[in-house]
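Have a look at this one before I ask anything.
Missing here: one protein chain of the complex. Every other protein chain is in place.
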Amino acid sequence: MPANFAPSAADYLRILPEIIMTVAGVLIMLLEGWLGENKKRNLSVQTFVAFAAALVSAVAANGNPGLSFSNMLIVDGFATFFRVLVIAVGILSLFSATQYLKREHAESSEYYALLLFSVTGQCIMATANELIMIFIGLEISSIATYVLAGYLRDDKRNNEAALKYFLLGSFATAFLLYGIAWIYGTTGSTNLSTIRIALLTPGSETNVILAGTAAALMFVGFAFKVSAAPFQIWAPDVYQGAPAPVTLFMSAGPKAAAFAVFLRVFMTAFGPITSRWEPFVWSSALLTMIIGNFAALMQTNIKRLLAYSSIANAGYVMVAIAADSQIGVAAAMFYLAAYAFMNIGAFAVVTHFSRQGEKFVNVEDLAGLGWKQPVTAALFSIFLLSLIGVPLTGGFFGKFYIFKAALDANLVWLTVLGLLNSAVAAYYYLRILVVMYMKEPGEATLSLQPVGVGIAATLWISAVGTLVLGIFPSVVLNFATASSALVK
Amino acid sequence: MNLWLIPIFPLLGFLLNGLLGRRLPKAMINLIALGSVALSFAWVVKTLVGLGPIETKYIEHYCTWIQSGTLNISVDFAVDRLTAIMLMVVTGVGLLIHIYAAGYMEHEGGYYRFFAYFNLFMFFMLVLVLAQNYLLLFVGWEGVGLCSYLLIGFYFTEQFATTAGNKAFIVNRIGDFGFSLAVFLIVRQFGTLDFTKVFDAAKGLPAEASTGILTIITLLLLVGAAGKSAQIPLYVWLPDAMAGPTPVSALIHAATMVTAGVYMIARSASLFSKAPITMDTVAVIGLATAFFAATIGLAQTDIKKVFAYSTVSQLGYMFLGVGVGAFSAGIFHLMTHAFFKALLFLGAGAVIHGLHGEQELGQMGGLFKHMKITAITLFCASLAISGFPFTSGFFSKDAILVAAYEHAPWMYWVGVLTAGMTAFYVFRAWFLAFTGDYRGHAHPHESPLVMTGPLMILAVLSLAGGFINIPHFLEPMFAERAENQGLAWLSAGVGILGILLAYVFYVAKRGLADSFAKAAGGLYTLVYNKYFVDEAYDATVVEPLIEGSRTVLWRGVDAGLIDGTVNGVGTRSRGIGSILRLAQSGNIRSYAAWVVLGSIALLLAIGFSGGLR
Amino acid sequence: MTALIFLIFACIAVFCGISLVVQTHPIASALSLIGVMGSLAILYLQLGGEFIAMAQIIVYAGAIMVLFVFVIMLLNAGAETPTFQASTFVKYLGIVLLVAFLGLISFIIQAALPKTEGVVFGGFQGTAADVGRKLFTSYLLPFEVTSVLILIALVGAIVLARKEI
Partner (left out) sequence: MPNAVPLSWYLILSAILFGLGVAGFIFRRNIITVFMSIELMLNAVNLTFVTFSYQFKQVDGHIYSFFVMVVAAAEAAVGLAIILTVFKNRSTLMIDDVNSMKY
């Protein structure tokens, strides 16, 4: 325990992104009162500035990596990767939310503030080096997301989504906490590195069993947050019910952050007892892929379909975790980045298309989009192709690395079944493409307005991101590989 | 040599036409689309002239694509003799078909879109051919599949076109599954994807140690090749793919893309030749496909369908060739096939064009006097595909059959029989279309020069293309096979016999065919319905997939298990509607029950078995 | 003495816990929960957690539960109306399974836990001063971060409950 507890300047620098976002969140709520009704639109600009500043400071913080605040936080490549990722997700969801809120006549500073706070929580998760910090970060992120999911509180679907998300989320968190309590009891600490050391010291057999039990309980909590089977069950309902830009955010940000802590906890703290948790991650990965892909086959609601696709994608990342290697971690990181872009892009199209009150959310409604708005449809196609895993997109390389990592770890059957799954997955993405390009435009498509600035920005950035990750994967992959070494 | 320019031209064409095409006049679109392919062709010629005899492989390295651990994949293009042939075929035939398409698509909607996709296809096909490692090849491989899908579904208003596009895509996914698994295994085994390194490493492996893994890898590659090249059992998509515009059928589904599987096997010859089991499988699949598709071709009445099944059949020949180790013969046939099959399709397109969209042979007849050029050029192509002496097909097909004879004589005999059938049904189509009396209602007319020009060039190539001695050219890469004049003449004789039979059945003694079909009865029905393979696929693969997930997820688990314990069995089973519920019942408590069940399962596993070891 | 107190309050806690699960009226459930919390506070005291025992009473039983009761009153929530009749067999099966599962867990804990000395009253005193010292040194950051959490809860509750968006 360090003797001097007073935080140093370096400590503050390392949590500068969180500080910026929190302060900005508070300021924006205050600003609304001063600005008055007609200046509301500037709120999104200010939020963007805050995000951008946080992004810069997150990158800057990586220049001076290390532990801070009595080992509560760790800033390293891994943390920076996920911080940048979740802040980027925040920015993209901000772009698409602005237009949505205006459309629903629900623009208010609280939405932006909650978005900022939620991303703050995810940044804390990314940097946390302590189970208790992870827990608090997770709760900040989750509670803000619960509220966002029910943001349009006069909408029945919003309510239901929020309630389901909240009740089941808290339920799963209780399991996570119980796991934390047991790991504390087993090792006498909640610091990840200390736990690792404690588990490495040759102890009694019972100790390992208890640690395994604790790992299983924590697995429940994390698997719930990343929507991995058999704890994926909340995701379709919540994704369907929440406002489209919130779904966009939920499916990328909190998920990425939850995977970050998942990776860090299981690789660092539970690294010594791999043989205990690897099998259940393995089974969960397989189950997740199968449930996600096969259930998506028969969906008609596009939000629900994408929700199942999001579950299936979580399954692929679980495969990378099951590989339990440095390459696996790097693959998971890469895939999460690629997934964030393609998924956000897809949901941005849904946001744009659904119109006020989310009237048009069926796959069939998209009929003829390819002719009515060729550019939107083309961008959507890029995202779908990436989700299918066609070369030159991020999704392809993501899957490539993941399955390569799995093969390197001798998970031959998982690789075979995973590849089969991604072959099945092509079918339901394809259905969207077919409807878009090969059906006559229907009522929904004909009444479509041009794409607004915010959603256009989201679409283009996501498309560029997807393609860049597919054509020049080295840039991100090298960073991921370098930083994955730190997670051990 | 700037090899990268070769694929870049069509890519530029795609971008220009794709982004600006809507606002450009047709002449401009033509200029961009045709010009880019012409430039690409010119650059190929310049490169090949510049490289001279290409004794060794010429490789250009551009950049490192992926550096991950020990795996290093770079963007490299390479030219060797095999590539040179493919480049000439792809850009040359591609250019001719582009020119033809400018005439054919004249009055179709979405003109710019069509050429944008067409150019994109050329780009990916050239990447596929030039690639120097498996990953880059896979990029091209997937890309051409995508373009094929887009172009099959080009007439999006027709429901059939969309389902056909789906079928093509999904079957190709099965092939891709095999291919990608093979790629992973190659990485695992050799630590690289670079062709030269992989093949050198494979050569260095001792036979006992390598046979097993190489057999698996090559079998998986074969799955990929079979999907792309429409071999049994993955051939079902190709006949349906004819729903696309005819130039697409000619370029993608006859001359170039579908031969990618053959090219890939020839490219991986070093791996395949060390896996005798796979080689035999390739040969048997090829032969079976050739025979099987030929029998189906006998009974088709749609002119494009006839040629589609003949494509499947000819691809089977190529597989037979590479399967028996005669890689050069396989590639030889690939080239000549590109000439005469492109010609057959373009000719068929000209007929359809002249008849305003009529494709049924029953609605044709006596067209010779209306469209002489088309008829004559098609006749040349038919001669070539029948293996008539001294046409291109004669040389290439017989090279394959002779090699097959040396491998196993029975393969030769089946092959010869197939050759006879091929000659029969191709000429059957020709006679039905061009001789006799006109049976249709449209006003047939000859196509413009922009369409007949390419036909004539291809006709010359189909007749004389066999004198390009490909096996000799490829000798440094693949050992040349012995010749056997006697066998060659025998199969040519069977071909001529087939032509004569067709003449007897459809010109000299009309009605004989019908009575014959009647006599065959059930057999004819079976063949006419393509052995009910499509129906079997639906029943065995597609339906169970959908139905299975529906049944298992909707009914089984939740209704029985969760609701049973939570709410009591009695009430919930009331009403049929409530039986149809998933695990996703929408009920929070049931969701929580799932979470609990999952956790209990985990804990039990940990507690009892000491951690699921 | 320690054992007796433990047994008494453990029994109260379990009894109240069961009561929470079986009562159909939410107010009854809420009161049961307060009972659990109160008895747990005593157990905390036994374990030397004086600060946490007080917080348990003041924060949990005092603030959070009042909020619950308030909402129950506000919404005028009545007793649950059974929407179905669970068959007796299933009911008893459920109880048996639950007891069996709890027994199993108890057994595992009993067997797997390292044998340490028992709890005696006063064996360890975590005074409020100790807690405070740690909270503002080692745990400074999480402590500060929880302020964000509270802020979110505040904003969230307002967003969801106010009249217009």
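Order of writing sets the chain letters: A, B and C. Residues in each chain are counted from 1.
Note that in this section a contact is a pair of C-beta atoms (placed from the backbone, for glycine too) under 8 Å apart; a residue touches a chain by one contact, two chains touch by 3 or more.
Remember, predicted model here, so these are calculated numbers, not experimental data.
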Check the whole complex and report which displayed chains the hidden chain contacts. A, B, C
Hidden partner chain, residues of chain B it touches: 554, 566, 581-582, 584-589, 592-593, 596
Applying the definition given at the start, please give the residues of chain A touching the unseen chain. 132, 135-136, 139, 143, 146-147, 150, 153-154, 156-157, 159-164, 166-167, 170-171, 174, 177-178, 180-182, 184-185, 188-190, 236-237, 240-241, 304
Going by the touch rule given at the top, which residues of chain C touch the chain that is not shown? 1-4, 6, 10, 13-14, 17-18, 20-21, 23-24, 26, 29-30, 33, 36-37, 40, 43-44, 46-49, 51-52, 55-56, 59-60, 63-64, 67-68, 71-72, 74-75, 77, 80-81, 83, 94, 98, 101-102, 105-106, 109-110, 113, 116-120, 123-124, 126, 130-131, 134-135, 139, 142, 146, 149-150, 152-154, 156-157, 160-161
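In the analysis below, only the chains that are shown with their structure count from here on.
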Chain centre separation in whole Å, for chain C relative to chain B (CA means): 67
Approximately how many whole Å separate the CA-defined centres of chain A and chain B? 40
Send over the residues of chain B in touch with two or more other chains. 607
Shared-contact residues (touching 2 or more other chains) in chain A: 209, 213
For the complex, which residues does chain A have touching chain C? 1, 5, 7, 15, 18, 22, 25-26, 29, 69-70, 72-73, 105-106, 108, 110-111, 113-114, 117, 120-121, 124, 130, 132-133, 136-137, 139-140, 143-144, 146-147, 150-153, 204, 206-207, 209-210, 213
Which part of chain A faces chain B closely enough to touch in the complex? 163-164, 167-168, 171-172, 175, 208-209, 212-213, 215-217, 219-220, 223-224, 229-231, 233-234, 236-237, 273, 275-276, 279-280, 291, 294-295, 297-298, 327, 330, 385, 390-392, 397, 401, 403-404, 407-408, 415-416, 419-420, 423-424, 426-427, 430, 434, 437-440, 473-474, 477-478, 481
Write out the stretch or stretches of chain C touching chain A in their complex. 108, 111-114, 136-142, 145-146, 148-149, 151-153, 155-156, 158-160, 165
